[in-house]
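A selection of the complex's chains, in situ.
Labels run A, B and C following the written order; every chain starts at residue 1.
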Amino acid sequence: MMKPLAVLGQAVNKNVIVELKGRREYRGVLDGYDPHMNVVLRNAEEYHEGKLTRRLGVVLVRGDNVIYISP
Amino acid sequence: MMKPLAVLGQAVNKNVIVELKGRREYRGVLDGYDPHMNVVLRNAEEYHEGKLTRRLGVVLVRGDNVIYISP
Amino acid sequence: MMKPLAVLGQAVNKNVIVELKGRREYRGVLDGYDPHMNVVLRNAEEYHEGKLTRRLGVVLVRGDNVIYISP
């Protein structure tokens, strides 16, 4: 069995999809995370309703709004 | 009597349905979970309003949005 | 006086109605519960806006969304 946060540990320095409420999605390289599922992405892209809406060099995404994170 | 989280313990390596708020559903093989109902699924499929919308190799679904989990 | 969770203790192995936000209702035999009002039902049926929408052998319903539980 795998502890959920271990998935994040294995995904550091790899591309991840972070899906948030409100049809927002952030894609980038996982730089860090904490037990609240706050995550840091670099080379990040924001998508809203499937469209690329913003590029963000580094972004700290708050864990509260996360629906899922997928490596 | 069965403690609720024991249902998840018995479902590891089996197919589960994870129903979330917002008419989202994730189906896949349960790889792990924690007491917040954060779950890890592999070979996962996302359904939105009953339609298959995405395939995700591995996905960490945040427990906050869970309505139910069914093995 | 009866402590609220004691109602659940007495309802184990009996039929219960679990009413959730969003006009969802789960009916089945109570298998277990915890202090967060997470409950396990077996032989469960889901109703949405009063219509039977799904049958679930075993289901773990998250306590967060509960409006009421009635034995």
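Going forward, a residue touches a chain if its C-beta (ideal position, glycine included) is under 8 Å from a C-beta of that chain, and two chains touch if they have at least 3 such contacts.
Here the structure is a predicted model, which means the values were calculated and not measured.
Peer 1: With 3 copies present in place, identify the total for the complete complex.
Peer 2: 7
By definition in this document, only the chains that are shown with their structure count from here on.
Peer 1: For subunit B versus subunit C, what separation do you get between their C-alpha means, in angstrom?
Peer 2: 18
Peer 1: Report the inter-chain centroid distance for subunit A and subunit C in whole angstrom, where each centroid is the mean of the CA atoms.
Peer 2: Chain centres of subunit A and subunit C, defined by C-alpha means, are spaced 33 Å apart.
Peer 1: Could you pull out the residues of subunit A that touch at least 2 other chains?
Peer 2: Subunit A, residues with two or more chain partners: not present.
Peer 1: Hey, which residues of subunit B end up touching subunit C in the complex?
Peer 2: 1-8, 17, 21, 37, 63-64, 66-71
Peer 1: Going by the contact rule set out above, which residues of subunit B touch subunit A in the complex?
Peer 2: 12, 20, 22, 24, 26, 31-34, 38-40, 56-62, 64-65
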